[in-house]
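All protein chains of the complex are present and in place, except for one that has been dropped.
Presenting chain A:
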Amino acid sequence: MDAATASVTLQESATTVETRPLVYRTRLPVRIWHWTNALTIFVMLMSGATIFNAHPRLYWGKYGATFETPWLEIGRQGQQGFLRLGSLQFDTTGFLGLTEHSTRAFPPLVTIPNYYSLAEGRQWHFFFAWVLVVSIAGFVIYALFSRHLSHDLALTREERKLSHLWHDIKEHAHLRFPTGEAAKAYNPLQKIAYLSVIFVLIPLVVLTGMTMSPTLNAAFPWLLDIFGGRQSARSIHFLCATGFLAFIFIHLLMVLLAGPFNELRSIITGWYRLPAERRPKP
């Protein structure tokens, strides 16, 4: 049965959201990839935090060690934890640099393992690096051949117009999300966010990660030229991690605002209940 017809007929009599029809919105491979990737990104962020703790300073260029000036540093001075960004210094006591239970840059609550072990952090990071690479490759191939990419993710000609995008930004700012039939598809900002993760953030984090490997430097020296040296690659790798954090924050916020139960059902079972059309203001 056509879900669209059903939704229209039901809309006439329905007064509550609950009676609106369920539509099958998220296909199984997409759901599998979403959860594999979600787990992988969390493990990567947390084991990456352990690795960062070994030398919580970031530099630009080919080299950088304790004698060079970092552009970012997390540390502690006496009884104060700090994050230093260039010449700006922020007091982060209790969160970063110094907490009740740790004197490391990132506290044990956000690291894998939950104690300091560079060796174990690396073991987790490099195992899940393979999971990340294999799953994103599998997903992109699926997305191409199933037309998930062209049908669901790619912006339509109309959506690519700046006026359209600007309208979507304003709608988001007012927390007015698509309803009814429009909610079946991803909205333009959502598409841009997902495309950025799939085609910018993940490839960039993988390539900068590879650039930090001394053996791969011998195999692909051009990676060093692209990113401006190993320490620059390490900095960009960290910025990508920050990008993932920002994505996760906004993504979860959007899930909460759009209705967490419905959104979770859709990404677990694939079935989604279309939100009711907004009544026009009198």
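Following the convention adopted for this analysis, a contact is a pair of C-beta atoms (placed from the backbone, for glycine too) under 8 Å apart; a residue touches a chain by one contact, two chains touch by 3 or more; residues count from 1.
What we mean here is this: contacts and distances are computed from a predicted model.
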| item | value |
| --- | --- |
| Candidate names "4-azaleucine resistance probable transporter AzlC", "Molybdopterin-binding protein", "Threonine dehydrogenase" or "Electron transfer flavoprotein subunit alpha"; UniProt protein name, chain not shown | "Molybdopterin-binding protein" |
| Sole contact to the chain not displayed, among A:W124, A:F139, A:F227 or A:F244 | A:W124 |
| Of A:A38, A:L85 or A:L109, the one touching the omitted chain in the full complex | A:L109 |
| Touching the absent chain when the full complex is considered, from A:S87, A:S163 or A:T215 | A:T215 |
| Contact footprint on chain A, counting only the chain that is left out | 51-52, 54-55, 57, 62-68, 108-109, 112-115, 117-120, 122-124, 126-130, 212-221, 224, 230-231, 234 |
